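Report on the following structure.
Only one protein chain is missing from this complex, and each of the others stays in its spot.
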Amino acid sequence: MNGNGAGYGDPGEPGEPGDGTAIAAYGIGKKYRRGWALRDCSFRLPAGRICGLVGPNGAGKTTLLGIAGNLLEPTTGTLRVFGEAPESEGANRRTAFLAQEKPLFRRFTVEETLRLGRELNPGWDQRAAEDIVRAGNVPMAARIGTLSGGQRTRVAFALAFGKRPDLLILDEPMSDLDPLVRHEMMGTLLAEATEHGTTVLMSTHMLSELENVCDYLVVIAEGGLRLAGEVDDLLESHALLTGAHVDGQLPANLAHHTVVETRTSGRQFTALVRPGPDGLDGGAWQAETPNLEELLLGYLRSPQAAPLLTPSARIDDVQAVAA
Amino acid sequence: MSTLTSVPAPTGAAGPARGLRLGGMNWLVWRQHRAAFWTLLAATVAGVLLIAYERTQLMSYLDTQGWPHLKDGWDQHLDTSAMDRISLALGLAPVVIGVFLGAPLLANDLETGTAKLVNTQSSSRVRWLVTKLGITVAVTVLCTTALSLAFGWWWAPLKHLTSGPSWDSSTVFDNTGPVPVALTLFTVVGGVAIGMLLRRTLMAMVVTFGFGVATQIAWAYERMSLGHIQVATSHNGVLADNSFPVLPGSAHMIDQFYLTASGDYIGYGNCHEMTASATNACLDQKHVVGWAVTYLNQSQMPGMQWLGAGILLALTAALAAFILLWGRKRLV
């Protein structure tokens, strides 16, 4: 284990989790018969983060997760999980993957499903898996086919956590759950990740799942990377400007900044910008730090805006060569 | 529930021996397909018991006829319809097992997503494929071998007799020796490959049914091409009653020709003239001296069965290799 598990449980430690790299993607792309699902994605996910992977439907989220989870091979580029190829035994052992449809054997009992995990995983933690199942009062002798959607998700979670992964990949984990179960499962997910220092990468298109849950963000749209980095850093490197425009003419000095998106409504304009080196002073506008929703919507609505990666998310050439 | 947190020891090594204890991937594959496996094993036991019963019936009849020194007319009341009926059922076995065990083996996992579930655990995809194929092949071989041996044992008393199903009939040839094992394996592994490519259980079962039937038809056509053709000749002309060469009693006759003085075979449709004298003149003119008959002797039976089974098993191995190579990269 990578030893950063204690970091969370003990608030005395600095908040920075282990500085290892959980996922490094070097220009990965995936082409299907109908075209490219993912193109030239390069980013780094530091270990110990809880990372949201956001994008519209069909943006390539599932493809990216599948490559990291060793279910797909990239057409171009390479991806490393803790420095190893996804198909390597080492990476395979350290990664757990929860597919969107949460597949389980319908005729197996809950107990047999956990036995599956025990039989196939050398590092299996039966107690952790059982605790998660028990917390939802799911009977161990019940067949999977007779369980409710929430209970089935819980069993799938138990199977994923019982593997004691260092990297947990979840594809739309909460999409078919009612709000109560969703809150509960998110709590379980975060608590487990906190206790064991697990890196979590989960895709979603529900902003409410991200707020307060993720501390890292990867945004893709139309197969390309839009944003990657710490949520706080990403928010702070943007400003939401509001002011009055003159006959549709936006203030000229707006051009000193990288404009992600502008919208006008009546006499008012709103612009999501990345402030230039001179700062935001001197403009006829009011500047605020955007919230997560404003930032994401801005980028998702403006696919032509230049992508932004914070330093911790960048893959530099030295690493690329070393890989 | 125990507070077991450590890794259980690998298969068989843990705890007191409790007979056969499956572990790891073997456990999973057996658990997933146990209904099909148990059904197959149970059907096999039932089949073997039925055959054993029928054989006692046959033997008690033969005993009344003085077995092993049978009296004349011993076969007047011999009834081998049970043998034909059971062989017909056994002939369906490759298709049925292929459709219900082979086709869904991977297709169902691919369709329901459980292939993803298994392949995101710690064991490798090749291991999964090998175990699935391995256990399925093992169960299939066990069952078909048992049935083949039972059927061969039932037929054995009739083997060198002139009545009852002969060695070259599908009843006997396809249900004894290595043939049923190879036919079934080929259909089952073919069904697995079809399921892997189609990724839909129902469609895979339908296509596998067609594949199994086509295999049976091709086999029925080619079965007797597996032998080494033998020729019997006679030199007493072709018109006399006793001019035909004597073949071994249980030989499988393939074709007959006129034999000429130069040793050539010509079709016996030649010289089909209106009058006897015209026929004779024709035969003289073509220098026909007797008959040439091509046949397969019963002694060739095991060789033919093994040759055919060998070809099928080689094809099966090629299919299995294809499944591993394709599935290693592209499954899920």
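By letter and in written order, the chains are A and B; residue numbering begins at 1 in each of them.
In the analysis below, a residue touches a chain if its C-beta (ideal position, glycine included) is under 8 Å from a C-beta of that chain, and two chains touch if they have at least 3 such contacts.
In this section, contacts and distances are computed from a predicted model.
The listed options are "3-isopropylmalate dehydratase large subunit", "Formate-dependent nitrite reductase, membrane component NrfD", "GntR family transcriptional regulator" or "2-oxo-3-hexenedioate decarboxylase", and the UniProt record of the chain not shown names that protein "GntR family transcriptional regulator". Interchain touches from the omitted chain, evaluated on the whole complex, reach A. Interface note for the absent chain: among A:Cys214, A:Ala228 or A:Val260, the touching residue is A:Cys214. Residue-wise, the contact with the chain that is not shown comes from A:Met186, picked out of A:Leu45, A:Ile67 or A:Met186. In the full complex, the hidden chain is touched by subunit A at residues 6, 8-13, 15, 50, 183, 186-188, 190-191, 193-195, 208, 211-215, 291.
The criterion applied here is as follows: only the chains that are shown with their structure count from here on.
Centroids of subunit A and subunit B (each the mean of its C-alpha atoms) stand 55 Å apart.
Residue ranges on subunit A touching subunit B, taken from their complex, read 69-73, 89, 92-93, 95-97, 99, 101, 103-106, 108, 112, 115-127, 130, 140, 159, 163.
In the complex of the two chains, the subunit B residues touching subunit A come out as 1, 3-5, 7-8, 23-25, 27-28, 31-32, 112-114, 116-124, 329, 332.
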